[in-house]
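Missing here: one protein chain of the complex. Every other protein chain is in place.
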Amino acid sequence: MSELNFELPSRVIPGQLLCPLYVPTEPKVTKYIAGPGTKVVHYDLNNIDVITSTRIGNVQVVEKDLPNNEENEKTTNNDMMLIEISVINKTTSNDSGISNTLSKSNRDKLLPKEGDIVLCRVVRISLQRANVEIIGFQNEPIPIDGGVGTNGHGVIGVNGGSGGATFSMSQSSSDLGETFRGIIRSQDVRATERDRVKMIECFKPGDIVKAQILSLGDGVNYYLTTARNDLGVIFAKSNNGAGNLMYAMDWQTMVSPVTGVIEKRKCAKPF
Amino acid sequence: MSAVITVVKKNGGFQNANMVLNKSIQGFVSSDEDEDNILDNDIDISSSESDSENGTSKDRLSFQIVTPGELITEDPIWMRGHGTYFLNEMTYSSVAGVVSRVNRLLSVIPLRGRYSPETGDHVIGRIVEVGNKRWKVDIGAKQYAVLMLGSVNLPGGILRRKSESDELQMRTFLKEGDLLNAEVQSLFQDGSASLHTRSLKYGKLRNGLFIQVPSSLIVRAKNHTHNLPGNITVVLGVNGYIWLRKTSQMDIAKDLPPGGSTGAGSTIKSNIGNQNGGLSANSTNVSITRLEEESSWQIYSDENDPDLSNSIRITITRYANVIKALAYCEIGITQERIVSAYEASMAYPNIGSLIEREVMESLGADVINGEKMRGNAV
Amino acid sequence: MSLSVAERSYLFDSLSSPQALRPDGRLAHQLRPIEVYIDFLPSSNGSARIIASDGSECIISVKSKVVDHAVEKDLIQVDIDIAGERDDSLLVESISSLFNKIIDTIDSSKLQLTQKYSFKIFIDVLVLSSYSYPVSLISFGIYSALKSTYLPKLISSFDDLEVEELPTFHDYDLVKLDVSPPLVFVLAIIGDNIFFDPAFNESMVANNGLIISWSQGKVIAPVRTIALNDTYVKGFKPRLVEDAIELVNKYAQDIVKTLD
Amino acid sequence: MNVQDRRRILGPASAKPLVFANSNEKQSLSALNNDELNFQNGIISNSNGSSIVENNKMSLLTLVYGPRSTRDVSFQPNCKINIIIKSEKFETKNLKELSQFLISVLQCCVCLENYPKSGIDIFINFNIEDEDELVEYIPALVSGCIIALIDANIEITDIIGAITLNHTAVCLGQNGDQLLGLWKDPYKFNNNESGDYDDSIPLSEIIKSCQEKIIVSKQQLIRFISNM
Partner (left out) sequence: MSNDLEKTIDIHPVSFTPEVLARISPELSLQKHLSLGFRPSLKGFEEFREIQLNEDFLSRYGKEHKDNNIIGSNVLKCGDTFVVTTITGGIIEDSVVYKNMENELIGVDDIKSTDLSNYTSIYPVVEVERGRAGACTDEEMALSQRLYDYVLYSKILPKEALKVQPGIRITDNNNGNAKVIYPDSSDNSTLPDNVFQISKKWSYLLYAKIKVFSRTGPVFDLCWNSLMYALQSVQLPRAFVDERATDLKMTIRTKGRNATIRETYEILSDPCQQYSLRLHSENIAYASNYGIINLDPEAKITEENSDEDIDMDAIESVLLADLDTEAEENSVNSTISVISNSEGGLKHVSIFGGDAKITPEMLKKLLKLSQKRACYLEDEIK
């Protein structure tokens, strides 16, 4: 990494200026790119664009290769150096042992985004697809309120009963995961023999599934896939949820160690 | 008149509302008489002279404009079409509009109302929803139109096969809010339209301004994209959606005569004549040669050209106001009229004054008078 | 309805350029023409119907009632309804809160009938359709309606503290209500430019908006900033407030003249 | 309200709330005006972010929920901010107007484009409200929202400073170079004799003096955020 010709603060708070977009350094002009945790903001006072931090964390600087497509040829010359500047959240940087193989950035997992591995619960299946609700990310802390409200008087959902009617607000439940919905289409269940997938032999309502986000989908649903060995059902109970917990035997069978019941699922490879 | 705001103030609202309605109807009629364009060839409004052969109820049938509930005819010989209903052997109108008779079919074409798509219409639409392998498009009709993923050209050339990744990244091609022009490919059972953009003259719209006029003012024609003086191109969607943009290379090429010419958008007038003739063959020529380039990602770009000069923008604004003035005067909108109104508007150096009622009315009058003088009018 | 990215950048570039080109060619301080029909509701004390050139329309009715002003403090009350919006939606409630504050600045001593009783004025606003933030339209409507309001003429005596009597009125004679309601202007800030009366497409690219009230020759409170869309909103140079107030002070008088 | 709320136990309808007679020993509020705000964050575990902002006249608890999914069926590329202020003292209409104002202000700094298809819901609860005017709460409300948003790990481009001066609230960004929000209400001389209101000061001057004060007044907030 090349030397910076100005001091970057190590720890920053939102709104703190990091650097301008271009810095005339010798022998090359340095262009900074706003990475995760930063944003380009126009400053009225000096009438320049600068990169500002958008979260609390530590500054990280990574040199990037010059992209070699035609667009850049017009504007940049070879005397330019690209540096991506980003702010890494203190919590994420601390437990660096957890790394997500798919998402390159360490951006906080506030929202599911393309490529993320998520855990979801199957709520409905049809011939073409399984509807799921996303309940969290793998190995990411999640908000505590899951929407249960028992008080010795039975289970009452937070948006259940007459309290269900809400208006103007985003959602009634307080939890992020509980309310984002997703779809696993039959062709996205597995990588082979995709045309012959029978949804009923892959998922059952109530199963906990590990899946990857394919796309943001439409207004309501994310599109998810389980077409990988390590993706699929991880928790399931036999007899449509009435029986015992089952464990994966191979990639399409699960068994309950207590009762010996065997059911079909598209399992995540457990090892 | 104040430069800041003009206020028309009247006592009693609803009576005046009637006056406005009358005026608009008259406007419609007058433009009707002036220009046959307003009506399609297949619709024949019989005037009182050329009335029905049996001629039993000549006085009733002589009404050209009817209001809902108005008796059209007592003669049961007519087949009842859209906009009519039948009660006690008599045919009444169910909308406010113009009576139309085609052979034995009697229908009323509403003066106002939502656009009803027909196959082959060149329309402009706005994406409202990205769905499963299709986009929902607002074209101002009763239902949203559908644009299937298979009905668009994707980056990488026409012959490219649609892959699954395309389904997942449909939003990168067209997303909510995007404007495009397209052709109505077919109609579904319920009257909603299925669109396609499989031609280089269709696709995402950029470099300009969107305005909307009642769809009844746009006349269906062979060509709906016109290059106007001042390096401006207008796309007149049949649905009343209009796009004004800076003339692009494509637009110029399209207007060139088959032999090829150097004048970029210079000879509009000459083009008007040969548009019907040489155009279709010509545009396909261009398409093939430019296929490679235009099928790249650029056709779905959201970026405007960097060289949209202020003078272009001002001209676009002037055209937009001129078209709105024509719409205000309920004059059918054609390329010739836009140009003639544009020329007339040059009398007003301040474009902002074109939004005033008197100015709009005088512009409309200028256009009509101009046509009368030239003898275009019927 | 949202605009496409290309449309928005076209609009934003035009509007934020030093020449400040508006999509309909207006000058920065020019408002769109409006049509006002007054006194169109025979059973109201005053009414107005106001139509903007983009088809936005709102109707206003003024009704009155005799109240004991010792009991009822607020003598003018505005009730706002916007077609297609719930009564408790953020838009309706905040506009209605704003107008009740604005109306509060009207000198209500003109409504006093006797030492004990006053007229209470109810202004009902119904926005039939609106394509941009409707406060300006509503305030012009309220202005026209109040200016055309006639109230029954009092024939009983003014001094009624001793005599326990309700005010009585002339059978048909009416008195014109003499108040000067404030006007409210919406200004859009785009780049470093300020625009009066932003149209729908201008609002969609506005960096910020200002609501400025004006009455009898000067800018009065309430003054507010307001986001006119949810994509382009950002801060602006503080001195623009000064410019905006100056603009309002300069042109509001003309507007009042044309409204009258 | 004619509609009886049958979901809550509200007691007999004929009852009237206690009305306290005007006390003559009412202390003047302006004496306490310069009280510094105290901040706290992350107290509420079932929300994504939370903050408490208090001084001896107010205590407000701000909760941030989200970004979370919305009920909007159409795709939204940006996230929507929603604010609900709960207060016993002020009318809902006024609170909603204030909510709309705060949403406008926060839109200037929250990176909305990072959170597609979602909404950020902010709930503000007043625990103590001893101030007579809503406008006086705006600095605390803005600070509360900012801390709670940071606590929820939501990205923001600026720490907004807000000052209320002469019954006018001014929200400034970029160290005072940008005006993000302005709120001025018609102020009536109430029975209380606060003489700190002067109508003759033009708005631009108020803004100017706010610009001068902003750095100092933001200091404490920034210090707190740096230690979060």
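Just so it is clear, A, B, C and D label the chains in written order, and each chain counts residues from 1 on its own.
One rule holds for everything that comes next: a residue touches a chain if its C-beta (ideal position, glycine included) is under 8 Å from a C-beta of that chain, and two chains touch if they have at least 3 such contacts.
These numbers were taken from a predicted model, which means no experiment stands behind them.
Asks: Touch as defined at the start, partner being the missing chain; which of A:Leu8, A:Leu45, A:Val62 or A:Met249 qualifies?
Replies: With A:Leu8, A:Leu45, A:Val62 or A:Met249 as choices, the missing chain is touched by A:Met249.
Asks: Please identify, in ascending order, the residues of subunit A that touch the omitted chain?
Replies: Residues 119, 121, 135-136, 138-142, 144-153, 155-156, 158-163, 165-169, 171-174, 177, 208, 234-235, 244-245, 247-250, 253, 255, 257-258, 260, 262, 268, 270-271 of subunit A touch the chain that is not shown.
Asks: For subunit D, which positions touch the chain that isn't shown here?
Replies: Within subunit D, the residues that touch the unshown chain are 7-12, 14-23, 25-27, 43-47, 56, 61, 63, 65-66, 84, 88-89, 121, 123, 125, 127-130.
Definition applied: only the chains that are shown with their structure count from here on.
Asks: Out of curiosity, which chains are bumping into both subunit A and subunit C?
Replies: Both-contact set = B, D.
Asks: If you average the Cα atoms per chain, which one ends up farthest from subunit C?
Replies: Using the mean of the C-alpha atoms as each chain's centre, the farthest one from subunit C is A.
Asks: Averaged over CA atoms, how far is the centre of subunit B from the centre of subunit D? Could you give it in whole Å?
Replies: From the centre of subunit B to the centre of subunit D is 50 Å.
Asks: Give, as an integer number of Å, the spacing between the C-alpha centres of subunit C and subunit B.
Replies: 36
Asks: If you look at subunit A, which of its residues touch at least two other chains?
Replies: 44, 168, 216, 218-219
Asks: Of all residues in subunit C, which are in touch with two or more distinct other chains?
Replies: Each of 88, 90, 235, 237 in subunit C touches at least two other chains.
Asks: Show which residues of subunit C lie in contact with subunit D when the two form their complex.
Replies: My answer: residues 88, 90-91, 93-94, 96-98, 100-102, 104-105, 208, 210, 219-227, 230-231, 233-242, 245.
Asks: Given the complex with subunit B, which residues does subunit C contribute to the contact?
Replies: Result: residues 1-7, 9-11, 13-14, 17, 19, 21-27, 29-40, 49, 53, 59, 144, 196-197, 201, 251, 254-255, 257-259 of subunit C touch subunit B.
Asks: Taking the touch rule as given, give the residues of subunit A at its contact with subunit D in the complex, in rising order.
Replies: Residues 11, 13-15, 37, 39, 41, 43-45, 52, 54-56, 89, 108, 110-111, 143-145, 162, 168-171, 173-176, 179-181, 216, 218-220.
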